[in-house]
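I have a structure I would like to understand better, so I am pasting it below and will then ask my questions one at a time.
Heads up, one of the protein chains got dropped from this complex, but the rest are sitting where they should.
Order of writing sets the chain letters: A, B and C. Residues in each chain are counted from 1.
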Amino acid sequence: MILSWLPFYPLISFFILIIFGKRLSWLMATIVSVGAVTLSALSSFIVIQQLAQIDNHIITVQLWQWFSLGTAQVNFTLYLDGLSAVMISVVTGIGALIHLYAAGYMKEDENFSRFMAYMNLFIVAMLLLVLGDNLVLLYLGWEGVGLCSFLLIGFWYQDPANAMAAKKAFIVTRIGDTAMAIALFMLFSTLGDLNIANITELAQQQWLVGDDKAYWIALLLLGGAVGKSAQLPLQTWLPDAMAGPTPVSALIHAATMVTAGVYLIARMHGIFLLSPEVMSYVAWIGGLTLLLAGFAALAQTDIKRVLAYSTMSQIGYMMLALGAGAWSEGVFHLMTHAFFKALLFLTAGSIILALHHQQNLFKMGGLARKLPIETSLFAIGLIALIALPGTSGFYSKEAIIDSLWSSSTAGAALWWCAILGAFLTSVYSCRLFFLAFLGESRSEHQVKDDFSAIMRWPLFLLALLALLGGLFANMVEINLSNVFVDSVSSAQASSHSLVTESSPHWLHYVAIVTPFIGIVFSWFYFADYRQTSHSKTNHEVQYTANNFSDFFLNGLGFDALYQRLIVNPYCFLAKLNRRDIFDQIIMSSRWYVDLWREALVASQTGSLRWYAATLGVAVVFLLGVVLL
Amino acid sequence: MIALPFEHILILATTLFLIGFVGVISRKNTLFILMSLEVMLNAVGIAFIGAGSVWQQADGQVMFILILTLAAAEVALGLALLIRLQRKFQSLDIDILNKLRG
Amino acid sequence: MNSAQLIAIAPQLILSFGIVLSLLLIAWQRSKWLIQGFTFFIFVLALIATLDLYPIDNIQVTVLLLVDSYSLVALVLILISALTITVFSGFYLAKYTEVHDEFYLLLQLVILGAAILVISDHFASVFLGFELLSMALVGMVGYFRESDHGLESAFKYLILSATASSFMLLGIAFIYGTTGSLSFAMASNANHLIDHLYLAGIILFLLGLCFKLSLVPFHYWTPDVYQGAPTPVTMLLATVSKVAIFTVLIKYWFSQVNYGDESLTEIISLIAILSMLVGNVMALRQNNIKRLLGYSSIAHMGYLLIILLITSTQNITFAWQAALFYLAAYLLASLLIFMVLIVSHRKNNSDQIEIVHWRGMFWHQPWLAMAVIISLLSFAGIPLTMGFIGKFYLLVQATQQQLWLLIATLITGSGIALYYYLRIIFVLFAQHQEQSIAPQHGDIDNIFQPVIARVTIAIFSGAIIVIGIFPDVYAYFLSA
Partner (left out) sequence: MIIIFIIIALLLAGAIAWFFDNEKNNFARWFSLISLASLLLFFIYDTLFVAQTFTTFTPLVRFAWIKTFNIEFALALDNLSIILVILTLFLALICVLVSWHEIKTKIGFYYFNLLAAIAGIIGVFTAIDMFLFFFFWEIMLLPMTAIIAIWGHEQRHFAAIKFFIFTQISSLIMLIAIIAMAYLYQQQFGQLSFYYHDWQKLTLDSSMSFYLMLGFFIAFAVKLPSVPFHSWLPDAHTQAPTAGSVLLAGVLLKTGAYGLIRFVILLFPQASQEFAPVAITLGVVSVLYGAKMAFAQQDFKRLVAYSSISHMGFVMLALFAFNAVAYQGAVLTMVAHGLSSAAMFSMAGMIYSRIHTRSLAQMGGFWQSAPRMGGFALAFAAAAFGLPGLANFVGEFLSLAGSFSAHPIAVMFAALGLIGSAIYGMYLFQNSFQGPIKHTIADFSKRETLVAASLLFLLVFIGLFPNTVLQKIRIEQKISVQKASEQKISQQFVVQNINKLVMATPATIGRKDNE
């Protein structure tokens, strides 16, 4: 019962906000929207408690029958197991905190209630995504979060750039969605069902490891995941998506929606296990993305874009983990990442607000003195991101790195990738910190620091989670083991093990030390940024553009590449054929007929003798036809 | 009396007919056109009489008389129109009449 | 000649006596109403006689004439047009103070010629009817001295039709020369088909008929004469002359044993295809409505030629029905639109009505415009109208004979035709504010609509729709 109501609190709130719109006062809107999400959060905690007491650790609630595909039923059924439990706790828990923060952040906006309505709708869609018991319902949530993401990125739609970013996010993810849709069709046509539990079961009964169909289905699902989670090659939308209000970036583009791809792969692990090749693609995509994003983060000037690339990179870790078969590690990282990345974004939001919507790092500096609380919160987020021992990030990331070397689908090369990534993470984190908080103040405006309580308290809670999130490790592990263990073991029993060799013992130490090396390296390399220099003028620290850093700044040129390879040709084709070639072909008959008409009219000269002559010619012609 | 072969009569009739037709096409003067029409009709008359004599029937001659009647009626109408042409345009050139076209 | 035979040609006799009596009447008293009334009376009598005769078994009246049910139906159609034309000639002539009794006399002559044509079974009677029809028509075309184009039209019609008749006569002479008979049935003999002279004769004879039916490539006179002739005469040309000549064509064709002959079939198909295409294409941008109707009649006659292309005697009955249905549909639609043309005079009394003059007619003369629309839709063969059923007949015939090429041409032709029919219809619907584009002489004003005109137009519109929805009303009449 509690479960079935879970998505509907925010839905009701959405309707209230949309229908009453601007007639609601700020307070009313806040109470309704935040209250609804909090209600969801509370009920999800209760439900998770219940889950632990149930034997098979699965709760399903059928709401109604949606439609039937031949003999298979596609229902509005909510399905709660360990994995979705983790997800709903993140979605509703973090969601509630971010809602609260957003209420403060967006207080001045005239379309406040519309904003909160979208946020609520997003929570609904996200809950359906993680609770759907079949892939179609999952797809509904999947598209729903996409739409909300579109709406929220383009919330300030009057600026064409924002609208553009929203459109880009929607269309690029849509490419992935299409791949996923095809995967669904393929699953239906081969297995005849779209219920996730049934699929996993049927697939493992009918297919051997390495089956062609499993390969293609897994690959297409991966396509969907890659789109949503901003991984290579569909990663380009995420940095632009930062055009949205910062709470949106925190909720959608850091904590929840972008990790939907990770959730999808984890959810469909039964299929992926049947196709080790795709598993290693997952791993490689994760590895390459985390490096790419790390490098790109190094060159960014916009504080939110740094965080966006960092998100991409962290999701790369999750992918890497999934690819290596470290399911629960990946999901755990998803959770801890949600904590610290939400914290980072929200704190960044506060800073941006304090600087009158200034997001350029090179226009910040020296904030540590002016905003001590925000600085320390941000620092907490960063150390969790860097994964210094003891923080939540440490637990999850070390676990991932640990699992790589020995995995048959990942291996040593990817381990080194992960290590390099960890190094990059600490370097760009330090660069960010130095630029924003240390050094000389380069701000053009007065810094204002009159934050209301609702913009502070969520941050404290998140900071706590970011620091102590590691404590959840056991709980998550227990929850997830129910989901993964049995299927993994059965698949492994039927095929070769994913673990090939035991990893050497020095790996662990390298992994722990790497972040420190990064910090030390940055301390010296970015010395300029951190020093409160006496000799240099205020504006000495500037972004030095050269080809190389430009290349990184622009996300390694993917945007330009796609622009040239796909967007421009499509637009060109569209423009070229604006007048519709088929129409022109058909309408050319009009021209043809007219040509004949001209000729025939010309023959109608009006001269009697000419008419008589044609009579004679016609006679001769007809006689000729018949007689010859 | 030597019976003329039908072919000869036909050749004569057809030749006359063609002469008449060419006259209709090439003459500009309306009067001559009407005369050429007469030639054509009479050529047909010859053909009918010839054919009648081949089959030893009166039908051909009957037809000839009918044709004569037609020719008379035609000329009567033609001349009436010709007078109006003359009055309206002071000319008998048939090519004046080309206002209706296209 | 027994009494049955005399009765069988009663309509023709009535018409003939009517003409004589009309002459006497003119000698007695000249009055436009009297002569009009008398003409009308004669036609009504003839119509009653015809209907009374129907249905009839084939009756051979001398060697010249053959009365059968189909010719009677054709005669009914002709007389219906004759009646309408008589009535509307009255409206047309109303603007003249002068008494034009010759006009009605000529009209009676035309109808007599047509009446003879439809029952003729012999080249001599064909020739007589044919020339009676055309000579009287020439007189009518050039009837009004003062009209803009009357003289030109009359001259063109006279000389071209005389030339064509000469060709036809030559053809008849050839046929007679080879077969020794002037009767349709006797003159047909499969053995002669190898004879070039005979074939040439047939071609030349057909030429004469095709000329009158304005089929391509003998169509040149049509638009010019249609446009230049007084509207009632154009009406006559478009209806009576077409129906009579087409009837005689079918009669001749089906009495032959050679309708299946390949080279002749080819010629007919060729002429049909050319007519459908040329007629429709040339009508495309015409602005003068009479001229446009002239071109469209070319196409319609082209469609009708499909009837002739049958392969066995079993199809003759159906072909006759199809032809008479299509002819009736064509005739009713033509009469209807010409009636509207006659009542919608222009200020300067010219009968050269262009499409723009009908602009917005639907909004101030809705019933008149509805009549035009119904007539045009019937021409275009759109369901709800009789024209559609006519076209349906043709297509059934063509499909049964598997004339795919002709069907394709028919479809193409109909497509092209829709363009100009719809163009007129849209002009009728044009809104008033667009009127600034219209020429200064404005649209039709001074539409005088006597009750009779309105009633007649309504009856015809109704007939087209009713027969369009319940074709059995007429089809039963045909198959009785």
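Things to note:
Keep this in mind: contacts are C-beta pairs under 8 Å (C-beta built on N, C-alpha and C of every residue); 3 or more make two chains touch, one makes a residue touch a chain.
In this text, all values refer to a predicted model and were calculated from it rather than measured experimentally.
Considering the whole complex, the hidden chain is in touch with A, C.
Across the entire complex, the residue among A:66, A:416 or A:525 in touch with the chain not shown is A:66. From the set A:42, A:58 or A:182, the residue in touch with the chain omitted from the display is A:182, counting the whole complex.
Across C:140, C:206, C:333 or C:395, the residue that sits in touch with the chain not pictured is C:395.
Interface residues of chain A facing the missing partner chain: 18, 21, 64-72, 76, 114, 136, 139-140, 142-144, 147, 150-151, 154, 157-158, 160, 163, 166-167, 170-171, 174-175, 177-178, 181-182, 184-186, 188-192, 202, 213, 570, 573-575, 577-578, 580, 582-583, 585-587. Mapped onto chain C, the footprint of the missing chain covers residues 363, 377, 382-384, 388, 392, 395-396, 399-400, 407, 410-412, 414-415, 418-419, 422-423, 425-426, 429, 431, 470-472, 475-476, 479.
The rule is short, and it goes like this: only the chains that are shown with their structure count from here on.
Taken as a contact graph, with one node per protein chain and an edge wherever two chains touch, the assembly is complete, since every chain touches every other chain.
When the interfaces A-C and A-B are ranked by how many C-beta pairs touch across them, A-C comes first. Note: centroid distance chain B to chain C, computed from Cα atoms, is 27 Å. Centre to centre, using the average C-alpha position, chain A and chain C are separated by 77 Å.
Between the Cα centres of chain A and chain B there is a gap of 96 Å.
Shown for chain A are the residues that touch two or more other chains, namely 601, 604, 606, 608, 612. Across the assembly, chain B contributes 21, 24, 94, 97-101 as residues in contact with two or more other chains. On chain B, the positions that touch chain C within their shared complex are 6, 10, 13-14, 17, 20-21, 24, 30, 33-34, 37, 40-41, 43-44, 47-48, 50-52, 54-55, 57, 59-60, 62-63, 66-67, 70, 73-74, 77-78, 81, 84-85, 88, 94, 97-101.
The touching residues of chain B, counted against chain A in their complex, run 21, 24-28, 94-95, 97-102. Across the complex, chain B is touched by residues 601, 604-609, 612-613, 616 of chain A.
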